[in-house]
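Removed: one protein chain of the complex. Kept in place: all other protein chains.
As written, the chains take the letters A, B and C, and residue 1 is the first residue of each chain.
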């Protein structure tokens, strides 16, 4: 069995990772750390894991060497400790934002501070298999992905890959998100009485995940507008762009179908009847799928491309496990087979 | 105009009170205090009041005399300051639990501490007009009501008043509540991602509001079981009791109709068709109504009596304003006319 | 007292209208019709009206003359009966889409059928007071407004009125809506188990309300993208546009403040702190306010303008009552004073 440990297991991303790894047939979880809940059972924090594991949260200072180390800490910590972590395991998969950007200046621009370990940036591969499958398979260090960035990147992927949109024109991505994005700590606006029933545009411009879309998609003029809605898990990215002159719906179908064929976790949802005609995060809770859809206004060339994901799965822990599978040469989908629920 | 001030205006009860009093035709709000948000506009905390008032939260130490003082602080504060407050206003209406119980020993039993001003307990009238209309009209000091106690007391009122149930038999009241009961501060379990979608029985026995039901209804063997559900505003109390030998449905109809006839804010909801056949807090948000319903199993004598209210209105600020109207000799319903919304 | 009747009172718009008119100090409701629920009490359909009215739904064929007739039927009916209706009342206010567009060809284009009474189109004034206050005051026939069109038009109003945006550039409006927009009939996708927790982009282009934005705002290149979210009442329109060269934030503040100063039901919400920094439909349930906000990316000229409303109030029945007030020379805000609730 491949041994793994998780640093930072009390947050939502860490909990989801622990759930996936406990059920994964090829790995054994050795340790999961939490400074604030040390010595408590993991299932007290993640109640779905009751009767699944007797693991207790351990001291991050007492980590033992493993085959793979997962980092699931809040952003900004891993870059200060990456040298020590690298001594503990030959392979590291980070879920935070510390090593997502390849360029230290870009990091400084979007995160408002100098990167603490810029020499490590080039050692990490951006951890979205749909963009970097081969590099991930060959990598020892893989970064996490931003959940909103993932929904945006995958909404754009078929269009960019098939060269169907004009990347010099503005791309506007409207993102609607559930409350689990806010993390297990929350803030005053996360209180149920304030957060329930909201349609709250908490960020019109400047969301940090924008940097990952610029880096990965090569778009110059892009904005992510973030709106919180009443849901716990899920993200829907609705990307508005212009197709190139002459692009018709048939071209789009071809590009989207190719994305679905090349990627086990990508599906195209574009039905003419029934309730579920478009991508919808509602049915993706716990699944690793990214559901894509599109509509084209042929008269204007305005395309609306949609991507729905579970922010804690494809947008975080699910993609991290998928990367692990690639890095280890295992079947890409192993441990990620849950189909999602309907209704829910 | 009658002048009023509110001590403790940043919580949910204080905010609701402020909304009602700003729209009340006979009063003028002079001051509303908040230690933590001093000098901020009230509408920054209670965004529904934007363009309704330019009042800023003021220092509780700088209160000026008024005709009526409302106390909307967290429980346990008013009893320490009641002597000073009494110098500021001839009439006081408290929303907290400080002066609800008439008996200092009962207070100590249910609240786990000695009362700080036991000599004041007999000066206050329990502030539920449906139980004490005449005394409230003659009182200078009126207490608040517990929201769960109010739903329970009103569910039992027709039965107790018409002497239809056996009060020596156990009475079990199952109460389902929304998240606003938890207050504007909340706790880790109030985070949207944890509190959404719950059916969480957070207290099986021993809820403090039980004491108010014992005191007001004269029941000996009673328990309130509290379950949090996914809703912001609203309480439903479902009371299970035994009717006396020989009581039939006609007797119940008579008792419930009497309650509705005698009380402007009591309605009976018991329909044979349509969607809304039973009392339901959903449609009561913002309204001061208490909706009552019942079902009787004639073979066993088991009665299920229901009461739905908005916990912040009939269960707190609405009843307080209703008391004010009675104390001042105004129409009982003035300022409380909002019908509630459908759908919502 | 001014007498009024409502044709079509069993839907959500009709129910909301009935609630408002029953509480309005200057009118008396004579009849409210419903073919499917004839002779049933109105409160059986609209349970919030219990104890407020003993009106029963009456036969639309048995309408008597009144001062003002409100039409709250499903779209497409009023245009077939407008001649008869005009004989029943000197003033008519329609809530449906039948008389919103001034141009019969535009009607045909967007509604896919010829208008049945094109000669009436020019007799109606578009019923949004913020756009046509003076004309409405002088009119006998006033149309309804689309809820999504209203949120869009008011999001654009300060920008268009102050000539701050480039109307030849594309305007993209992302609209998030609650379930009450779907009406009291619903469809298979409206079932709670399917509709709860959704982020469902049910229309990327071509929503009929687009025509009202084109007509009223003079925009040429515009699209409304509609996304259903988990909420019952409320709409948020997020409009993406380009400001003209040189426009800075100060210009925007001036334009938005002017809109708020000129219109009693318009507010600007743009705070630096607290939970409610942006317009949010959550707190508008039952209120007639339109809350506006904006963010400008000065480097690109990209403006995000937001408008939040209650679709059944400002987006339908509230605006209709506001129009009535103007037509009758009453205070514009009478009967529309409810502030909305917090929390909810």
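Here, a residue touches a chain if its C-beta (ideal position, glycine included) is under 8 Å from a C-beta of that chain, and two chains touch if they have at least 3 such contacts.
This structure is a prediction, so every number in the text was calculated from the model and none was measured.
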item	value
Selected from B:21, B:42, B:306 or B:320 as touching the chain missing from the view	B:306
Candidates A:105, A:271 or A:298 - the one touching the absent chain	A:271
Of B:238, B:287 or B:319, the one touching the omitted chain in the full complex	B:238
Contacting the left-out chain in the complete assembly, out of A:1, A:138, A:248 or A:339	A:339
Touch with the omitted chain, as defined above, among C:33, C:197, C:210 or C:238	C:197
Chain A residues that touch the omitted chain in the full complex	12, 15-16, 19, 22-23, 44-52, 180, 184, 232-233, 260, 267, 269, 271, 273-276, 280, 283, 285-287, 289, 291, 337-344
Hidden partner chain, residues of chain C it touches	12, 178-180, 182, 184, 186, 190-193, 195-197, 230, 232
Residues from chain B at the interface with the omitted partner, ascending	170, 172, 174, 176, 188-189, 193-194, 196-202, 204-205, 221, 223, 225, 227, 229-231, 234, 236, 238, 240, 275, 277-282, 293, 295, 297, 300, 302, 304, 306, 308, 343-344
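The definition used in the following text is that only the chains that are shown with their structure count from here on.
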item	value
Inter-chain centre distance, chain A versus chain C - centres from mean C-alpha coordinates, in Å	38
Length of the line joining the C-alpha centres of chain A and chain B, rounded to whole Å	45
Residues of chain B engaged with two or more neighbouring chains	12, 180, 184, 232
